[in-house]
Structure formats: structure tokens, C-alpha cells
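Inspection log for the structure reproduced underneath, given as C-alpha cells.
The complex is shown incomplete by one protein chain, all other protein chains being positioned as in the whole.
The block that comes next holds subunit A.
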């Protein structure tokens, strides 16, 4: 495929939003309050909206029978390249918000750079998404503070969530071959350059939330190479169910 690097690069961005959107969508109707329920559904909607823009662009690059849906639903587990962070399950609201926060801080930094891309489609998607993701970050940051500096119970739950998910943060800054090729062409974002700022922003919020910054230097990786956690197959079996059970139909 011509533009194979660009195609893979787009999946590298969009798969994160796809899987995080899917996770958030699982919670609809089960939130701790109506307001948080609406907000989480809204973030899921934003992310799927972004996913559609990215995959429609990717489908155009791929040509043939490719559509946003074949890309979203008809790949095998090793072909999805989202980071491990976004596929982590919703153990409780602290986990959901910690996962969201740790991703949102990265996501916003990433989009702020992507809007400078030489690729005008990516620039346009980034500009639109920044508005949405700024809200996501504000929402998740507020909840890190509320739960961290709330009651003893909420503090402990939030600390546990941050401690557990911390191991997945470093992967956000790993470069794939497609990343490197796109950075060289002025299209992609050099994620390695976002790392210092990311941890300084995250740490500042954790401190304000009276949470300890995890000291572990051991990090998990693999998602960007399609090697996922054991949760991932279940996400796909849910998400792909209709397309696999009723192949080649219009919905």
C-alpha cells in the first residue's frame, strides 16, 4: 500500500480512542451519579467521533473495500495497536478516572502537536478534537483531586488505581516505525519529546490531590506492537460480535 506508514500511523492514534471509547461505553447507565454517567457517555461519544474521522481517512488511504467499520471491527487481536493503558478494565470509578486522566494528559499534549502536522486532514481532526479532549482532561483532573483529597476511602482507592495503572504510562512515549517515518516527514508527533512535560503535569495534579507519585520504574509495553493484555480479547469479542456473527451485512 502506498502511504502504508501514514495508514499505520493513523491507526496508532485512533485505536487508543476506539478502545477507550469502548471501555467508557460499557459504563453507561451504571455511573455513581447521573452527572458522571452523562459525562462518561459524552467522552465516549467524543472519542468515537474522533475515531470515525481517523478511520474514514485511513480507509481512503487503504482503498478497495476498506471502510471505517472494516477497520474498527474486522481486524484480529494482534492488528490493534492501542496502548495497554486504555484497555484496562473499569474496576471502580477511581480506576476509570485514573485511566482517563493518565490518558487525557497525554492525549491533549499529543493533539496540540498534531495540529501543527503537514497533513491537513490530521491537522483538522486535531483542532476539532482539542476542544473535546480539553474538557475530558478538566473532568478527569477534577475527579483525581476530588477522590484523592476527598475521604480516606476515596484517597486509598485513587492511590491504588494510580499505582496499578502507572506501569502503563511509559508506553505512551514509545515510538513505532510508522511514528519515526511520519516524524521525519513532518506529519507525525515526536512523542518522546512529550514525556517530561507529561510527567510534570501529572505529578503536579497528583500532589495537589495529596496522592503519592508512584516510584516504580518498571513499565509494561506491547500494545503498540499488538501484544495486548488478557482483557483485550474480551473487548473484541464484544465489540466485533455483530460483524462476526452476521458477516457482510448492512446495518
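As a convention for this text, a residue touches a chain if its C-beta (ideal position, glycine included) is under 8 Å from a C-beta of that chain, and two chains touch if they have at least 3 such contacts; residues count from 1.
Everything below uses one rule, namely that contacts and distances are computed from a predicted model.
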item	value
Name per UniProt, for the chain absent here [options: "1,2-phenylacetyl-CoA epoxidase subunit A", "Phosphoribosylformylglycinamidine synthase subunit PurL", "Peptide/nickel transport system permease protein" or "Xanthine dehydrogenase YagS FAD-binding subunit"]	"1,2-phenylacetyl-CoA epoxidase subunit A"
Which of A:6, A:20 or A:51 contacts the chain that the document leaves out	A:51
Touch with the omitted chain, as defined above, among A:15, A:68 or A:104	A:68
Selected residue (touches chain absent from view) among A:31, A:89 or A:226	A:31
Touching residues on subunit A - with respect to the absent chain	22, 25-26, 28-38, 41-42, 44-45, 48-49, 51-52, 55, 68-69, 72-73, 92-93, 145-147, 149-151, 153-154, 157, 238-239, 241-243, 246, 249-251
